[in-house]
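Just below is one structure, and these are the notes that go with it.
All protein chains but one are shown at their positions in the complex.
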Amino acid sequence: MSYITSELGPSTEKPATELVESGFALENADAPVLHRGLNLADLAHVIDLRDQRVIPEDAARRLLGLLLDVHQIAAEDFPYDPNFGEPYNSREHYFVERLGDVAGWLHAGRPRREAARLALRLHLRRQLIDVVDDATTFVDRLTGLSALHLETLMPDQTYLQQAQPSTFGHYALSFAYPTLRDIRRLLDCLDWVNSSPGGAGCVNGSRLLGDRGVVADLLGFSRVIEHTRDAMWQVDGLISILSTAASLLSNQSKLAEDLEIWSSTEFDYVDLAGPYTRSSILMPQKRNPYSLSIVRGASGILIGRLSGFLAVVKSPSARSDNLIFAYGEVPRSLDLALRVTRLMTGVVSTLRVNKERMAAELTKGFSQATDLAEFVVERCGLDYRTAYVVVGETVRRASRRALRGVDITGEMLDDAALEYRGHTLGLAGTDLTAVLDPRQIVMTRTGQGGAAPAAVEAMIGSCRTQIAELRTTTGRWRASIEAAEADLLAQATTGAGR
Amino acid sequence: MSYITSELGPSTEKPATELVESGFALENADAPVLHRGLNLADLAHVIDLRDQRVIPEDAARRLLGLLLDVHQIAAEDFPYDPNFGEPYNSREHYFVERLGDVAGWLHAGRPRREAARLALRLHLRRQLIDVVDDATTFVDRLTGLSALHLETLMPDQTYLQQAQPSTFGHYALSFAYPTLRDIRRLLDCLDWVNSSPGGAGCVNGSRLLGDRGVVADLLGFSRVIEHTRDAMWQVDGLISILSTAASLLSNQSKLAEDLEIWSSTEFDYVDLAGPYTRSSILMPQKRNPYSLSIVRGASGILIGRLSGFLAVVKSPSARSDNLIFAYGEVPRSLDLALRVTRLMTGVVSTLRVNKERMAAELTKGFSQATDLAEFVVERCGLDYRTAYVVVGETVRRASRRALRGVDITGEMLDDAALEYRGHTLGLAGTDLTAVLDPRQIVMTRTGQGGAAPAAVEAMIGSCRTQIAELRTTTGRWRASIEAAEADLLAQATTGAGR
Amino acid sequence: MSYITSELGPSTEKPATELVESGFALENADAPVLHRGLNLADLAHVIDLRDQRVIPEDAARRLLGLLLDVHQIAAEDFPYDPNFGEPYNSREHYFVERLGDVAGWLHAGRPRREAARLALRLHLRRQLIDVVDDATTFVDRLTGLSALHLETLMPDQTYLQQAQPSTFGHYALSFAYPTLRDIRRLLDCLDWVNSSPGGAGCVNGSRLLGDRGVVADLLGFSRVIEHTRDAMWQVDGLISILSTAASLLSNQSKLAEDLEIWSSTEFDYVDLAGPYTRSSILMPQKRNPYSLSIVRGASGILIGRLSGFLAVVKSPSARSDNLIFAYGEVPRSLDLALRVTRLMTGVVSTLRVNKERMAAELTKGFSQATDLAEFVVERCGLDYRTAYVVVGETVRRASRRALRGVDITGEMLDDAALEYRGHTLGLAGTDLTAVLDPRQIVMTRTGQGGAAPAAVEAMIGSCRTQIAELRTTTGRWRASIEAAEADLLAQATTGAGR
Partner (left out) sequence: MSYITSELGPSTEKPATELVESGFALENADAPVLHRGLNLADLAHVIDLRDQRVIPEDAARRLLGLLLDVHQIAAEDFPYDPNFGEPYNSREHYFVERLGDVAGWLHAGRPRREAARLALRLHLRRQLIDVVDDATTFVDRLTGLSALHLETLMPDQTYLQQAQPSTFGHYALSFAYPTLRDIRRLLDCLDWVNSSPGGAGCVNGSRLLGDRGVVADLLGFSRVIEHTRDAMWQVDGLISILSTAASLLSNQSKLAEDLEIWSSTEFDYVDLAGPYTRSSILMPQKRNPYSLSIVRGASGILIGRLSGFLAVVKSPSARSDNLIFAYGEVPRSLDLALRVTRLMTGVVSTLRVNKERMAAELTKGFSQATDLAEFVVERCGLDYRTAYVVVGETVRRASRRALRGVDITGEMLDDAALEYRGHTLGLAGTDLTAVLDPRQIVMTRTGQGGAAPAAVEAMIGSCRTQIAELRTTTGRWRASIEAAEADLLAQATTGAGR
């Protein structure tokens, strides 16, 4: 059989209702995401077509005028309608109603998909800059919180068990670093986003428009994506965006859960400021740390958005669903990340820390045990394991007697050693005050990144340097994008004869 | 320390803007999902309170009247506003504006969470019935398609390689069975959903309202969920709903991808009807099977919705995020499953099958090889492995000579056997026509569930019996729910003195 | 072009090293999962072939003898070797080495895939019974724990904030119910698993073996899966197994995280028994609730196993990867669920509960506030919202003064009412002892599923009834499977002439 038996060419029938209510409705729900970018992409395309003399001057002028008008219309007010198809079809319908056949020049040398790809990137680049900026603010507030609590003693915990004496300042700052690393990843994503798929034709180039740099420049992209098929279909950067957004919230979720635990009356370590809580309708005593639930839940949601998108793109190559579903999923996920980051920033900025409770619980416990064992090593020349065993036995006995770490004496260590080693350590009468005092222990943590106030201050300084650099970076990005878009609109205005 | 150092009781400050724009905005976006159910739940609660004499007759009368009015207002038209908090708060605000303190009676003996839990279940039970119904229609259309193609020969494939001769009718029907099993699972979910968490108080019961059966009956639930804390917080049924929805679309996605492959001009086995395709804006020859992209993409999305929800509920117990995020995620996922199932039903109902192409490709290939080897086993008394090797070598040689399966002769088998076994099989001159004819091969598949037309017809019959039973089941469900809700509204109308 | 240009028939080249080290290595890693089931499936197949006179008596006898020998060999000791291909190929190699061409009879009328599908189901049915049994034991231990603590007062929490007075018995039992529901789902999965795909031929039936019931009966399956193509490729039951396993651990993870929080010295509500903890190597005071970390982590892992499997099966139909990856993923996931359930059962069985601490914290707080507001409603005829506001203000003031809930007096309520309502409530001098006493509050929760001891006892009884029924069910399952497998081995032994 040397021919195709089925009919080809556009169908002349109207779309099925079920399709309008599924595919087209779904795509139109994303119109607000793409609207602005489609306007800009169309403007750039018309200017390119005009300059390459692919379309008549007059058609270009009228198209530019109409597109500038549409650019003034908010997405919500533009008649996007699933009955016409996806958003591009609604636009075409609108253009034809106003310009007749002249509207038909717009489509020369460019598939719908290219316009949407460009629009997505134009949207994402602004979102990414916003997320970077707000995540930077989050880091900034964490450094502020940390600076306030350089000397606020608390028990650092592992398995939520008291581990060693530390400070709340050291603790709080530990959430700044993962954020800074995710910010770097987001900037890499921004670099990926700000590349132009323009001029890729269908997937292998177009013969009408030879220079792909024109549209890229007009839209303020940093570069052209080299391979045209790759340009049309690449999703790796979107995976990276979603993964980094999930990582960003994962870190915030950890902090949120810590704070929720510490907000319990049993811990009573911290309180959220009133505006970040929610009261109960039933229980008059309740002041619930509602904001933290939102942060944790959103973190879970983003895990699903990422895995869902990865499942969507598990398809053959060059399949439309890869991007159709990206138009909504990726920007909405970034939007959620943005809102939640702002929320967590507010929580951190206004958090009330209960120093007395932290200190009281620290005093109650045995978090000095490691330092005590190290003291035994140094003083008695014992290997660490032996010292550990002696101190461990001492702690067991002390806790059975309802004593605290600060109550341990040399005699108690000797007793434990006698049983375990067959002889005492000669520690009876030794003054252990300095060894057992949490504050003095913290003061020994002067190594790089340690909990001693000076070490934390040094880190705060290094974070603030990074914050300042990041502000400069995002400022430059914003300025460059604004300039490019303003220039494009100016060229279009001139081109429209206005 | 024997007291709590932080202030308790509802905060007197207004919510932070970041909270309004994240948590409250997010919850208000789900108001349309909950609106109807909240109305019903509130009505039932007021009737219960009144009958237990917890609230004054007059307050009950006025509350019922107002709630009936609100029940006439579409969710979109009700002033849900994140600035008031989540949807329940907007409702309270609305009620207080109209009834003053009288509105305060509504909250007796019931937390906001209970109202929302009830509303979610009232929403989900209708959705689940719809999904079951539409999935049943999908099965019905598959049996219809199958019945049309009992004798439409085609090569069944594994690894997309021709495996054995079969029929399109047998193939199509294979997608009915997983759907029927998922429908049974959805009915189990419906049974789970239609249980009442009402009267659970906060989490351990209420002393105001002793009989939890009242609200359950008023709302048409099948039973009360026994343990009150479980009633408030259970999520296992929601996991099951999402998982079954994902499974349902997973099966459809397989069919969609098969059809997308078969719609290629290279295969040319099937064509989607025009209303399920989409044309290109650039390429005039294109008639893209767009509907199939939507089905596959939606299947991927649901994988993410499920894993995201599972991540959300990976939390300590009794945490609000578990349900706050469920209010939107679960109904929206079911809604997507519903729309996509309808779309796929339309695709299946209107599919054009190209019998000639299927037959032509079947004839071109070697899918008779297994039957031929079995023939050799029977005729020559060879073990299967030996017969397999002889036939395999015969196929290799034939395909190198550009022959087809139907061209194989006894001589060719003898030649292969000679080389491999050192002697021929004495098959030269044997008439292999019957062994090699795909149609006759299919006719041998008369065992249970096989591809012979009679076997497929038997299965179609069994599917149709199940379809009829399912229609009865959903019909009963619908009638019972409608009756309960109508009865509740009637009681409320009477109670409102109307 | 009316012929296929590429060569068909089995390749005569050896597999590539990269393939041996990826696909074949991966499949051989699953040999221990399939080994036993492959033996049984092969035995049943040979008996079926013999009885249908497809293969010679003598070949059947020798094959049965060899297969019985292999059945004595542990999977670890059988020479499964990726260099031969996947496990089935290693078996074939082993059989041919011992029986020569006679081994070739084994393959008549059955693809490798069918053997593996049967083997997977034979493995899964035993695993599912084990999981059901162990999950039932978990429920049993929860009821035991609950029964010990019917009167152990504690503050039930939402948002980890004290909500209302409750008991630890009521709390503990709330984890039994989701487990019972997941057990029901697992039994549904078992029903799905115990259906036979046998006799499906490639995908559309076989002509050699007409009665698919023979193999099903020999292997103790409850029924034959009707549609042969569905029989070969269905994955919905596997999705359901993974989803239910994830749900099962999700519930345990919540309990684990609660216990981890409550094990903190700040809460000090519970302690894990020593054998479920792990000491630190560095910190001598540490006794970490390590078991809980394992439970929570495993819960997260299963979320990924489920979403990964769903992504794998997002493929066209009849693709091998769907099941190739299932052979390892599903049984390993169930095995993890099993081990973790046993671990959590141990944790629950040996948990030490600190009643004094729970009572002390309850006394410190304001969890009586709801009951107090309800008292105000009843006593003063106020609507609930108004009572709530008065009590809320009272709590705020009391907490500022470092008072506790039990310290609230009628005067304090009057003061708050005066400010808020402009007049007092006339409560000065009222004895609030009964209203504010947590124990008496709990005693009011006598409604179905409430926290009053009698209500909890009723639930324990209902759980125990279910436990007993489940024991009967799994006992019957086990007996039936053991009988079928023993019978098969007996028939094979006879058939082997032993």
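Each chain carries a letter (A, B and C) given by its place in the written order, and its residues are counted from 1.
Everything that follows uses one rule, which is that a residue touches a chain if its C-beta (ideal position, glycine included) is under 8 Å from a C-beta of that chain, and two chains touch if they have at least 3 such contacts.
Keep in mind it's a predicted model, so treat the numbers as computed, not measured.
Checked against the full complex, the one of B:Gly65, B:Gly328 or B:Gly365 touching the unshown chain is B:Gly365.
Here the missing chain is touched by one residue of A:Phe24, A:Phe78 or A:Trp105, and it is A:Trp105.
Residue-wise, the contact with the chain that is not shown comes from A:Gln234, picked out of A:Asn89, A:Gln234 or A:Thr277.
Listed residues A:Asp30, A:Asp48, A:Glu86 or A:Asp258: the one in touch with the omitted chain is A:Asp258. Taking the complete complex into account, A:Val395 is the one of A:Val20, A:Leu64, A:Val348 or A:Val395 that touches the chain left out.
Residue positions on chain B in contact with the hidden chain: 1-2, 157-164, 260-261, 263-267, 269, 279, 281-290, 292-293, 307, 310-311, 314, 361, 364-367, 369-370, 372-373, 388-389, 391-392, 394-395, 405, in rising order. In the full complex, chain C touches the hidden chain at residues 1, 4-16, 18-19, 21-23, 25-26, 85, 88, 92, 107, 110-112, 201-202, 257, 265, 268, 271, 273-288, 290-291, 293-294, 296-315, 319-322, 324-325, 329, 339-340, 342-343, 345-346, 352, 354, 356-357, 360.
In this section, only the chains that are shown with their structure count from here on.
The greatest number of inter-chain C-beta pairs in contact is found between B-C. In terms of their C-alpha centroids, the spacing between chain B and chain C amounts to 22 Å.
Chain geometry summary: the mean Cα position of chain A and that of chain C are 33 Å apart. Residue positions of chain A touching 2 or more other chains: 1, 265, 279, 281-288, 290, 293, 307, 310-311, 314.
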